[in-house]
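Excluded from the complex is one protein chain; the other protein chains are retained at their positions.
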Amino acid sequence: MLRFIAKRFLETIPVLFVIVTLTFFMVRLAPGGPFTTEKSIPPEIQKKLEAYYGLNKPLYHQYLDYIGNLLKGDLGPSFKYATWSVNELIWSAFPVSLELGCYALAIALILGLGAGVIASLRQNSAADHMSMSLAMIGICVPTFVMGPLLILVFGLGLGWVNASGWDSARDRILPALTLGFVYAAYIARLTRGGMLEILNQDFIRTAHAKGAPPIRIIFKHALKGGLLPVVAFLGPAIADIITGSFVVETIFQIPGLGRFFVTAAFNRDYTMVLGTVLFYAVLIIACNLAVDIVQVWLNPKLRFE
Amino acid sequence: MPLLTVNNLRAYFHTRNGVVRAVDDVSFEIEKGDMLGIVGESGSGKSVTCYSLMGLVPQPPGRIESGSAVFDGKTDLLKCSTNDLNQIRGKHMAMVFQDPMTSLNPYMRIEDQLIEPLLIHGVCGRAEAVKRGLHALEEVGVPDAAKRIRSYPHEFSGGMRQRVMIAMALITKPELLIADEPTTAVDVTVQAQILELIKKMQNELGMAVIWVTHDLGVVAGFCRRVLVMYAGRILESAPTEDLFYRTKHPYTRALQRSIPSLQPKGAELYTIAGAPPDLSKRIEGCPFAPRCEFAQERCGQPPIELKTVEPGHATACVRMQSSEISI
Partner (left out) sequence: MQETFTAQTQNAAPLSEAEAGTSLWRDAWHRLKKNKMAVASAVILAALSLASVLAPWIAPYSYEEQNLALRAVPPQSGHWLGTDALGRDQLTRLLYGGRVSLMVGIVATGVALLIGVTYGATSGFFGGKVDMAMMRIVDIIYALPFTIFVILLMVFFGRDIRLLFVAIGAVEWLTMARIVRGQVQSLKKQEFIEAARALGLRRRRIIFLHMIPNVLGPIIVYATLTVPAVMLLEAFLSFLGLGVQPPMSSWGLMIKDGADRMEECPWLLIAPGVTLAVTLFCLNFLGDGLRDALDVRASKD
C-alpha cells in the first residue's frame, strides 16, 4: 500500500510541473496585462510598476524566478491587492470555501447514499421512481438556476433565511444545499445502479442461502462493491465541487476562494490566478489520491495490479 | 418420517414473452441420510426446483404458484416467512452452487465468508468459529489452510473455490445438502475429487444429499435414487440400479443411448432428435412425445402422471404404465 502511495506521489510531480508551466505561459501570452485595464496610467509609472513586479524581464527569466519562489512556498504578491501576497489571500479565503465544500459534500453523501440504497432495495416501487425523478431534477437544474430560485422562494418569498452573505449559521444552509444537491443526485443514481448490479450477482444468492438477514446482506455483502462507482465518481466530483463553488459563491456573495479566482481572472492578476490554479491543482490531486486509496481498500482485486 | 416432502411444486416465470412453466407439478420425498439424484437436460427445471426449496427464486418474475415442501415435518418452505426460512437455510439445509467463480463474494476474505453461517445462526462466537473454519478448510483438502484462509476468492483456483463452497455449506453440519451441478464448472480431474469429498462428508455427517446433474455417470457413482426431469416434470423415479438396467421411460433410455463412450466406434453419434419444448406454451400430454420413438396419439392427451409400476419405481409414460411397450 505504501508503495502505491509513493508511486502515485512521484507521478504527480510532472503533472504539477505541466500545470504550472501551462498556466504561466497562458497567462503571460494573453493579450493585455494587469495594468492595461485600469484607467490609463502614465507610461513612466507603468514602467516602474512593471519593473517592481519583474514584468520587464524576459519571459523565461520571469518563469525561473517564479519556479524558484515556488519551491520556497512563496506564491508571490498579488498584482491587484497591493499590500497582500497571494499566500495571504488564499489563506484568508480558502477556509470559507472549505467550509462550504464540506457541508455540500456532507449533504451530497447523506442524501445521495440514503436515497440510492433505498431505491435499489425497492426497485421499481414508488419510492424508487420518486427518488430517481428527484435525482433527475437535481442533475438537470444547474446550480446557477437552483441557487437564485431557492433564494427567491426561501429568502425573498418566505423570508426564512437571508438572501446572501455568510454571517449567521443559517446563511450556510442555502448555499450548501445548492452546491450539494447536484452531487446528491449523481450519487443517488450511482449508488442505486451499483447496488442493483451487486444485488443481482450470484454471491448475493449464496448469502441468502446461508440464511443471512436482509440488513446483513446490504451492509456486509453488497455495500462494499455497490459503493465502488460512487467512490470512483467522488474523485472528479471534488474538482467539480470546486468549480461549482465559483458560481455559488458569486450568487450568495460568499467571500470564498472561488469568487477571488473569478475576480482575479477578470483583473488579469497574474500571480493570484497562478497561485489559485496551483493551489486547486494540488488539492484535486490530493483528493484523487485519497479516493484511489479508498477504492483499493474497497476492491481487493485492484491490489494486485 | 421423511426429512423433506415436496408436493405438487409449481414454479412459473411471468415474462414479457409469456408464462414459462419452469417447474410443473413436481413431487418427491427424501429421507434422512438419503442420496437422491436429479437428472435432466438444461432447462428441465432441476435447478429451479432446488432454488424453490431454498427460497432463491427471484420474485418477480418468478412465482411459486402452488405446492408445499415440508421440512422435517414442521415447516413448509414455500409458505413460511422469510424469517423462518432464514432459520433453516444455512443451518439445517445448505446449498452448493454450480459456478464457484461467481458464487463467492469477491470483496470479502475467505475466512469471513466461510464462518458466516456459524455467526448468523449464533452457533458459536467468532474465535471458535475461526477455529472451526480452519478445520473445515483442512477437511476439504485445501493445502496450507492456515495461511490461505485470509486470502480473497480471486486468489483461488476454481477447484479450490468449490471446496471452499462445500466447506462453507457443511460448516453448520446441515441435515440436507443440495448440490446443484457442483462439478460442471470445474476440470475433469477436480470433478472426481469433489465427488469423493462430498461422499466422504456425507458418510461422516450422515446427512441427506440432493445431487442435481446432467451427467448420468455421476449419478451412477453416488446416488441411491434418481429422479429424471424433463420440461419441468418428473418422468421417472427409481433406485439407481433399476434406472440403469431396467429403465421404464423412453426418455431415460434415450439419455443412456446418448452417452458417447458407450456407442459403437465409427458409427454416427446418437442424438435425440428435435429440441426440448418451449416452456412458455402450454404442453398437452407428455412433454417428450414429439421426440419419442414410441409416441402414439394418446401420449398427447392429459393426464400424464407418475405412477408406480414396480416397488420404488415410478414412470410417467402411459404406454409403459399399461405395459404396452417394453424398453
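Going in written order, the chains are labelled A and B, and every chain counts its residues from 1.
Heads up, the rule we're going with is that a contact is a pair of C-beta atoms (placed from the backbone, for glycine too) under 8 Å apart; a residue touches a chain by one contact, two chains touch by 3 or more.
Note that the coordinates shown come from a computational prediction; the quantities given were computed from them, not determined experimentally.
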>> Given that one chain is not shown, which residue among A:A207, A:L227 or A:V247 touches it?
In response: A:V247
> Who touches the missing chain here, A:L121, A:I151 or A:L177?
Replying inline: A:I151
> Thinking of the whole complex, not just what is shown, which of B:E128, B:D278 or B:E324 touches the missing chain?
Replying inline: B:D278
> Which residues does chain A use to touch the chain missing from this display?
Replying inline: 15, 18-19, 22-23, 26-27, 29-32, 124, 136-137, 139-142, 144-145, 147-149, 151-152, 156, 236, 239-240, 242-243, 246-247, 250-251, 261-262, 265-266, 268, 273, 277, 280-281, 284-285, 288
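Heads up, the rule we're going with is that only the chains that are shown with their structure count from here on.
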>> Which stretch or stretches of chain B touch chain A in the complex?
In response: 54-56, 82-83, 85-91, 94-95, 97, 99, 102-108, 116-117, 120-121, 152, 154, 165, 168
> What residues on chain A touch chain B, complex-wise?
Replying inline: 201-203, 205-214, 216, 220-221, 224-225, 298-301
